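Taken from a larger complex, these chains appear in their original positions, while the remainder are omitted.
The first chain written gets the first letter, and so on, giving A, B and C; residue counts start at 1 in each chain.
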Amino acid sequence: SSPLPPPPTSSPLPEKLRSRQFWRAVLAEVLGTLVLVSTMLGASVPGPGEAPGGPLYPALAIAAVITSLGHCFGEISGAQVNPSVTLSFLAAKKIDLVRALVYVAAQCLGAFLASGALYLALPHKSTAEVFVNRLGPDVNAAQAVGVEVLCTFSMVFAIFSVEEQRRRESTEPSHLGIGLAHTAAVFIGARFSGAGMNPARALGPALITGYWENHWVYWIGPVTGGVLAGVSHEFFFAHSASRLKLVA
Amino acid sequence: SSPLPPPPTSSPLPEKLRSRQFWRAVLAEVLGTLVLVSTMLGASVPGPGEAPGGPLYPALAIAAVITSLGHCFGEISGAQVNPSVTLSFLAAKKIDLVRALVYVAAQCLGAFLASGALYLALPHKSTAEVFVNRLGPDVNAAQAVGVEVLCTFSMVFAIFSVEEQRRRESTEPSHLGIGLAHTAAVFIGARFSGAGMNPARALGPALITGYWENHWVYWIGPVTGGVLAGVSHEFFFAHSASRLKLVA
Amino acid sequence: SSPLPPPPTSSPLPEKLRSRQFWRAVLAEVLGTLVLVSTMLGASVPGPGEAPGGPLYPALAIAAVITSLGHCFGEISGAQVNPSVTLSFLAAKKIDLVRALVYVAAQCLGAFLASGALYLALPHKSTAEVFVNRLGPDVNAAQAVGVEVLCTFSMVFAIFSVEEQRRRESTEPSHLGIGLAHTAAVFIGARFSGAGMNPARALGPALITGYWENHWVYWIGPVTGGVLAGVSHEFFFAHSASRLKLVA
């Protein structure tokens, strides 16, 4: 007697795209990446007459903001706020393709909004070049890619490890663990490649300033490192790791 | 046979104002803001012959003091120690108007006492201008308001998120999470608006030094950002969020 | 048939002084203060040709070492490692007089050993003056006492709060909370009085270098601040606070 629900195939969109929860997660990724990129750009602005600094400010800022975003959005979207993290979850078959692509777009949008907002507040627009991810002096692109792979590997491996512990109800502070993994990774690579580790964070300022030199380094390196970390954790180090998974 | 309690309406004051617990909470806000503002002002005093520094000292100091105050007063008054936090709780209908107004007054008193105490200990009173929240060089008031909105939004949103997790008995360290959200927000705004985020912290030194230029920025920006964060968290992101709440 | 234990009054020493557990706790205070003071002195040595720095190194070092010592000795002696903490526990009737006095002696011994060890390793003995707690430039002794009272009050109040939460099995990280309370207190007072907060840490280097100017400041200030914090927490802010306790 009760009417049948409309057949799912009658909708041109997958069901997910019509759910309130999904779009709340997408908005969380936009907002989260906006806050992340604002923090990293704000931390990179030198004082008047100062030279741009070393890894100290980014290293502290990223631990603080990643921990905070874990509290804000961890249960809503996973607080991934980074395409290399999202794509490593995709590679490890933890999220599906539609979600991954929409998240990456949301992250790029958030990074663009943050870069624009901080650009608007910047008194001397010519100094906006400090926002851009760029190679250290005399470092070549191949070296930078290698360092980005190493940084992002260590950071994404930690995320997968913490996520696994969370499922087993560890009482270790997981958001802080992930935040400090970012800090360590910043120290590895800051002097070589700037330790970008996040293509969205690289894209936002590039769009605003029009500075695209070696931009590809900050996509290839982090995504490669992240995917390597996700796959090697899932198929070798995880409690449930098994070679069967690789061929499944 | 036991005498009836006096009818509540016979008192000119609401019952709350006669409770020991309420005034203990108010004293906690005075003491807490006193310690907060002492820490932030102490961290801003440069060494002899040094120029005032970048965001490093405030960023570290605020994480430490907010975490510590959470332990001291979190269960007594909520350790709000910030009018923009208190007013965002009011906007989200988490505390009532009387409590909010008394808290804000207590916070301003604590900030005034701290500013006075550190002013008394300062060898060269002329250097007290480092205590004051002021715009970065060449930043205009509109830009500063925008940055204060962004900083305070990110910080208050984290407070609401952590409070919600606390109700669900998360084992993440909540005081530290809130402390690090402050650190991240300091990195966002320090070079632009000084990342005040706290009208009481702005008011105390202004009263002591008589420096009031752009003082309104440090009320409008933080209160707007905080209220936006509280309302958007409560009515959109919280587990129990519902559009019905907005019209209730 | 089993022999009676010797009557306690037959011993010239209180029973405590003959227990293995008590002396383990005393050794923990010696070792703990040795490590604390080594860390603080090591953090105060400037690089070759550098001027002694601001509060940054002490502020970070104290959070790290206090957290670590909490893990090492918290369950053995309470990891008090500071006469002003021990005397505030005595004032709040949490430990007895014999234990308090032996702990303070142990702390002073540990601080002396640490100061001697680092003095031996110092290439230019003349630079050992950086080890000594001293007033900031142009700060007078009364101002310094006031600042030490404020710093130590805020720090010891946090210790009492954390201890109370521990008894109620909070999952907040208690050692880190106490460590960060020290950091905040260092930021309050570093530029004025050096934020000593610990008479043993002041005594060790004074014995080694023979520098005693204003040494009394670093006993009167911290002990006053600590005792005020302990008493006000215990008799006003604690869950079990009651005015009856004051006259008990």
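Quick note on the criterion: a residue touches a chain if its C-beta (ideal position, glycine included) is under 8 Å from a C-beta of that chain, and two chains touch if they have at least 3 such contacts.
It should be emphasised that the depicted structure is a prediction, and the values quoted were computed from it without experimental measurement.
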Count all the copies in this homomeric complex, not only the 3 that are shown. 4
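Everything below uses one rule, namely that only the chains that are shown with their structure count from here on.
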Angle of the rotation mapping chain B onto its copy chain C, from a C-alpha fit, rounded to a multiple of 5 degrees, please. 90
Please name the chain that ends up farthest from chain C once chain centres are defined by their CA atoms averaged. A
Mean-CA-position distance for chain C and chain A (Å): 42
Quick check: what residues of chain B touch more than one other chain, meaning two or more? 56, 60, 63, 171, 173, 176
Within their complex, state which residues of chain C touch chain B. 54-56, 59-60, 63, 136-139, 143-144, 146-147, 150, 154, 157-158, 161-162, 165, 171-173, 176-177, 180-181, 183-185, 187-192, 236-237
Listed in rising order, chain B residues that touch chain C in their complex are 24, 27-28, 35, 38-40, 42-43, 45-48, 50, 56-57, 60-61, 63-65, 67-68, 70-73, 75-76, 117-118, 120-124, 171, 173-176, 179
